[in-house]
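All protein chains of the complex are present and in place, except for one that has been dropped.
Read from first to last, the chains carry the letters A, B and C; within each, the first residue is number 1.
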Amino acid sequence: MKQVLEKLSASFEIEDIVYQRDDLTFLSAKKENLINLITHLRDIEGFSHFVLLSCVDWIEDDKFQLTYFLNKPEEKYDLGIRCMIDRKEASMDSAHHLWKQIATYQREIKEMFGVDFPGSPGVDEPFILEGWDNIPPMRRDFDTKQYSADTFFPRERPKTNDPKEYMKEQMHPGEWGEYRKEKK
Amino acid sequence: MDFDIKRLGFTLLGLLIVLNWGLLMSSIMRKLGARVAKRYGIRWFQPWLDLVKNYALRSQISHGIMFYLGPVFRIGGGVGLFLFMPMIIGSELWLNYSFHGDLVLLMYFQFFGMLGMALGSGEGGHPYSAIGISRGLSQFTTIEVPMTLAIISLAIQYDTLSLIDIVKAQQGGFQNWTMWTNPVATIAGMFSLLGALSHSPFNLVKAPNEIPIGPPTEYHSTFLGVLQTNAAILHVVEAALFMNLFFGGATNWFEFILKTFFIYFWSVFVGVVFPRFRIEQSVAWFLKIPLVFGVLAIILYM
Amino acid sequence: MSETKNNNKFENPHYAKREVTGPDGKQFIVDPIKDYFSDERPKVYEPNSIPVVEKFLNWARAESLWVLGFGTGCGSIEIPPLMTPRFDAFRFGIQSRPTPRQSNVFIISGYLAVKTLKRVIRSYEQMPSPKYVLALGSCTINGGMYFDSYNTINRLDHYIPVDVYVAGCMPRPEALLAAFNRLKELIKEGKGEKANEYAANFDWYKENQKKIIKDWNMPDYNW
Partner (left out) sequence: MISPIHIISIGLGTAFALGFLNKKSNGLAVSLMLVAIALMAAVSSSWFIKLYQGAEAIEVYTAGFKPPYSINLRMGLNEALLSSLINLAGFLGGLYMFKNLKNTGKHAIMVFLVFVMGLNVIILTRDAFNLFVFMEVVSIATAGLIILIQDGKSIQAGFKYMIATGIIAGIFLLGIIFAYYFSGSLNIDDISNSNLLAFKGGSVAVLMIIVSVVLELKPFPANGWALDVYEASDPGIAALISAASATAMYFVLFKLMPIADLQWYKIISTAGLITFVGSNLFGLKQTGARRLLGYSSIGQLGLLMTILGLKPFLGDKFEYIAITILISHYLAKAGLFWIAGLLKKDKLKDWALLRKKPLFLVLFGTFVFSLIGFPPFPSFFGKWELIMSLSQQGLYFTLAMILTGSFLEGIYLFRWLGYAIKMESNESWTFKLEWNKVIPPVLFGILVYLAGYYSSTFAENFNGLYFIALAFILIIYLLDFLPAAVKNILSILSLALVSWYMLPGLYSEDMLRFIFTLIFLVGGILTFIAGFAYKGKREGFYPVALLMYAGLAIIIRASTTLEFFFGWELMTAGSYFLIIRGKKSMAHGLSYMLFSMAGAYAILAAFGLSFAETASIQLSSLAAVGGNITVIFSLLAIGFMTKTASLGLHIWLPGAHAEAESDVSPMVSAILLKAGVFGLMILMIAMGNNPEATRVAYVLGWLGALTALVGNLAAAFQEDAKRLLAYSSISQLGYILFALAMMSHLGWMTAMVYSINHFLYKSILFLTIGAVVLKVGTHYMYKMGGLIKNMPLAFIAVLIGIIALAGVPPLSGFAGKWLFYNAVIDKHWYFQGVIVFFSGIIAFLYLFKLIYSVFLGQLKDNLRHVKDISIWFAIPIYILIIGLMIFSAKPDLVLKPLGEMISVWYPNAGLSWEGGLATAPYGYWNGTGVMITIGIMFMALLGWLLLLSSKAVKVGQFNIVYSAEAPQRPETTHVSYNIYAGYNKALGWMVAPKITEFWDTMSDWAHSLAEYGRRLYSGNGQVYTTYVLAYIIAFYLIMIF
């Protein structure tokens, strides 16, 4: 597998190959090469099984990371292909023509992160949320606690304590430190 | 037709007895089922509570006039069957209004309630209602085939279609029951009873967990109360029909209760043991073994 | 059949107004929400005026609790054991029904997503009055571990009236049985009138519901 990936790395500009385990490898590809790469992997290298597509919001780098997981059933070999895309007007080429089920992942990512996949079937339809009119909820700039507080009539919460300090105070008032030392 | 207040009174009393016995019987059966599953089960008076509760619900909706009339038709079917069914032989007054018609009337009057219910729940507009009814009607067509063969066999045997005469011919001892004099017809009849009472494996009309719960999906509160009342009456009356046909009828209420209980128990017993058929299996089943018995019953008496 | 556009962003296309041609060639507008649903408001049903009768009826209601078989959250896994020989809820007059039309008790079993809430409201409104709600778990009280989630409600009683809360995450079947007993007591005391409360404060409940259910595409009250 190593040779294969190294051979490919030149033609597809693959970077950061991480051999995590014997059967798991991560690598990074550029946005414009990605579809070609996974097409090649599927058709030539036998990665016929698409496992999942996930998204991570690197708000600090102003990037979204998409990870395509492929699997080669004969060798039970997993391959994660990372791809960083711009966070502003985030958009990625759709890969639903390779595996139909990718459309569903893309629809979910569109809803949760706002990454667009033009041409993917039903990508604009609501996936889980009904009637969502805020920014996509999985984006890290969405303040879910604030949203909940504004929307869902939070109950007045009783005063809470740090359990460690509180229990120390309750069970061994003033002698927690000594107790620990004695034990040792 | 002259109006006979005494007969009416006896009939209403009989109806009351049958209703309460039907409710009690259903609770006993459920209790038996629970004990088989090692549960304590419902309290014996639960059916009355449920009935009162349903009648006591405050809000009702109606989907239209036929929806409203459906339960009336349904209970009319049950009560009418009761009216035309001789209950206790030997007492002129417990024969109800069975002098208006014979066995054929009873057989066809069963459809009265079925049809009304089908139409009522049809107007409810729920898809499951229609599916349930289509199954019910489909199954009913073949259930009745062995039953008809058995009845014709009895008609040949006793040379009459009058239910009273058939019962009277069976009096005078255990050995005179049709069950012994015409066992093949009895078997055919009892098979079709399984379908008529629609317990498992023939309960695909209501089919819990599959098309919850078939025709009465939209029925609630008082409508449901009426349907439950009918179910209690109908089960006893159906059992009474089989009692009259095959098991010598009843000369007193005790005998009546005992016999109807065991007849009803037969279907519950089978129901506890066998899982549900699919519709095409159920339809075809009645055209297999029960049909053979029915045909045999006629050939033997031809 | 042509569909006329509506400015509601979340409108279900099936419920949009549409222009149809009748068999006689005349065209007319069908507004599904108006034409296909009843727009009647819920009523407050007065208890029976004779106290003894009402007491008797309440006793029957309390002893015959039909539960709607609708598992709204993770807690519904605790309901099937109720019917097993170990807990055997049947002996308390409790049984489950598959249709809201024939049920009296709605068990909200745990967290409620906004999406589920819509279905819960619909089913709740389809149940005949009087009806009772059991709310299971912390989630229905204050959101529980989902208190800061973007799509899980925090307080159920802002959307439908609740008769009995059962705390815990999750409450065990024993707790549920205790809750049923509490509910029975309440009903027998004549305090099981939350359905009337809902009808009386209908506008407030609707306002709360509509605040979070943004794609409101049903009539105000689902009969």
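One rule holds in what follows: a residue touches a chain if its C-beta (ideal position, glycine included) is under 8 Å from a C-beta of that chain, and two chains touch if they have at least 3 such contacts.
Keep in mind the model is a prediction, meaning the values are calculated, not measured.
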{"item": "For the chain not depicted, the shown chains it touches", "value": "B, C"}
{"item": "Absent-chain contact - pick from B:24, B:85 or B:103", "value": "B:103"}
{"item": "Selected from B:9, B:90 or B:127 as touching the chain missing from the view", "value": "B:127"}
{"item": "Listed residues B:49, B:75 or B:193, member touching the removed chain", "value": "B:75"}
{"item": "Positions on chain B where the hidden chain makes contact", "value": "1, 55, 59-66, 68-69, 71-73, 75-76, 79-80, 83-84, 97, 99-105, 108-109, 111-112, 114-115, 118-119, 122-127, 130-131, 133-135, 137-138, 140-142, 144-145, 148-149, 152, 155-156, 159-162, 217-218, 221-223, 225-226, 278-281, 283-284, 287, 294-295, 298, 302"}
{"item": "Interface with the unshown chain - residue positions in chain C", "value": "1, 12, 14-15, 18, 20-24, 26, 28, 30, 32, 35-38, 40, 70, 99-101, 119-120, 122-123, 126, 218, 222-223"}
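FYI, only the chains that are shown with their structure count from here on.
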{"item": "Contact graph of the chains (line, ring, star, complete, other)", "value": "line"}
{"item": "Reference chain B; chain at largest CA-centroid distance", "value": "A"}
{"item": "Most centrally placed chain - per-chain CA mean versus overall CA mean", "value": "C"}
{"item": "Geometric centre distance via CA averages, chain C-chain B, whole Å", "value": "36"}
{"item": "Interchain centroid distance [CA atoms averaged], chain A/chain B, Å", "value": "62"}
{"item": "For chain A, residues that touch 2 or more chains besides their own", "value": "none"}
{"item": "Touch list for chain A against partner chain C, complex", "value": "128-134, 137, 142, 144-145, 147-149, 151-155, 157"}
{"item": "Touching residues on chain C, where the partner in the complex is chain B", "value": "38, 43, 45, 56-57, 60-61, 63-64, 66, 69, 84-85, 88, 90-91, 93, 95, 97-99, 101-102, 104, 128-130, 223"}
{"item": "Interface residues, chain C side, partner chain A - complex", "value": "9-10, 114-115, 118, 141-143, 147-155, 158, 208, 211-216"}
